[in-house]
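Okay, so here's the structure we're looking at.
Here is chain A:
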Amino acid sequence: ACSTVDDGSSISGKGASGSANCGSGDEQSAITAAVKGRTLKVGFAPPILSEFYTQVEKSAFNRMSELEECYGIKWEWARQGALNDAHSGVEAVGIVENFISNKFDAVFVCSAAAHATMQEIYKAGSEKGVDFYQFNSTEELENPSQADDPTAGLSTVSNIGYDDRWQSGYIAGQYLAKALQGEGQIVQILGPSGSDWTKLRQQGFEAAISEFPGMTIVGSADGGYVRDKGLTAAQDLLTKFPDIAAIYGENEDMALGASQAIDLAGLKHWDGTKGIITIGADGLISGMDSIRQDKLSATVDVNSVDMGRTMIDTLFQHEILGMTVAQFIQIPTVVIDKTNVDWAEAKIAASQAGSGKY
Partner candidate 1 sequence: MTYPAKPTSTRSLMLEVRDVTKHYEGVTALDHAGLSLGAGEIHALLGGNGAGKSTLISILSGVTKPDSGEIVLGGEMISVSGPLAAMSAGISTIYQELSLVPALSVLDNIYLGRELKRKTLGLPLTLDRRRMEADVRDLAADFGVTSSELRQPVSEFGALKKRSIEIIKALAFDTKVLILDEPTSGLEEAERRVLFSHMRSMRDRGVSLIWVTHHLEELFGLADKATVFKDGRTVGTVDIASTSVGDLIGLMFGAAQEEFGGGDTRKITHLEPSHKRRVVLSARNLSRGSAIRDVCLEVHEGEIVGLAGLAGAGRTEVVRLLMGLDARTAGTVELDGRRLSLRNSTAAYRAGIAMLPEDRKQLGILADLSTAQNISISRLSTVASAGFWMSRRKERALAEDYRRQLGIKTPNVEARIGNLSGGNQQKAIVARCLNTSPKLLIFDEPTQGIDVSAKVEVHALVRDYAANGGAAILIASEIEELLELSHRVLVMKKGQVVGEVRDIPAAIEAGDFSRIKSEVLTLSAAGQIS
Partner candidate 2 sequence: MKHSSPFARIMSIPGMPMTVVLIVSVIVFQLLNPVFLDGRTVGNYLTNGIPILLLTLGVSIVIIGGGIDLSVGTVAGLSAGTTMFALVNGAPLAVGIAVGCGTGLLFGLVNGILVAYLRINDFIVTLATLNIAAGLLVVLSQVQPLQGVTVPGFSELTKGSVFGIPTSFFIAGVVFVIAHLLLAKTIVGRRLYATGISAPASNVAGVSVPHLRLFTFAASGLLAGIAGVLFASRLGAVQAFLGIGYEFIAIAGAVVGGITLAGGGGSVWAALVGGLFLATLQQGLRINNVDPVYFSIVTAVAIVFGVVFERQVRRVILRAALNRTALSTNDRGRSADQHMNERQPAERVAAVTAPEGSKNDAK
């Protein structure tokens, strides 16, 4: 909430769809000259391999190929993810250290490891000439010293993420309040207890709901960020609270599990006026059909597409053009429901198509 919003508009490029736009001829040749045919060696370290991070990665590939086409920059891309401990971050440390040993130019990290742990490694890496960018992290909310100095304690070039108050939890709450007109009982299905994302989303969601006295959160259960556990949790919550108006799934998979629980219990999905609302967060291509079919009422799209593109743009600006970039870059988000699912899906689909691999 304390950052400059920068959507990377200073370099040209195609949008989510359409053919590459390399700027005017002069501009193109000048930037090409600045690139000098260089190859950037980039590391990409998501916390796990999942649909969301694949969407981010593919969007990045898309943008990379555009820049290559326009300005002749070459890319060397390496992905490394934790295998054993997605949530504790011990492996993340080793992964990032290896990127440093292999002398990468820049590394994108999204890690579950603690703020303090990672910043220290970034610092050591920066001294060896590796630039670090964080993405999809909760950085801006983590570091208390930023109240006075936004860059205090940070050793990254930039942090590309989204917030919308506590990692989308707040706007999910707002959406519910609006749809339900401030009345109704809600249950939450949470991610594994102890995760930062879980904590923040829950805080944001509860903050939004607390603004409406007619709305109460009556129960919550652990759905472990996966669908079948979400389904089980939702079933139990529906048994205990048969009269609820909405289920908030902290990620989309759990919300989809909840939606199945509603079907199994023979209850009705939200049709715009009645039924149970299910809302999640992520913006996954695999969830779009469910929104179209009214199975999932809504999801907060945290915009994997622009996250990926902006990551590459920011990298290009800083590494090639020597520009200063914002310490915190916030990607816009949107709540997708039946009204806007078509374009949202089209946008994601376009970013995933045809970009090849690096």
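Regarding candidate selection, all candidates are chains of the complex that A comes from, given by their letters.
Of note:
Just so it is clear, a residue touches a chain if its C-beta (ideal position, glycine included) is under 8 Å from a C-beta of that chain, and two chains touch if they have at least 3 such contacts; residues count from 1.
What you see is a predicted model; the values in this text were computed from it and never measured.
One chain among 1 or 2 touches chain A in this complex, and its number is 2. Against candidate 2, the residues of chain A that register as touching in their complex are 49, 78-81, 83-85, 87-90, 93-95, 97-98, 101-102, 112-117, 120, 192-196.
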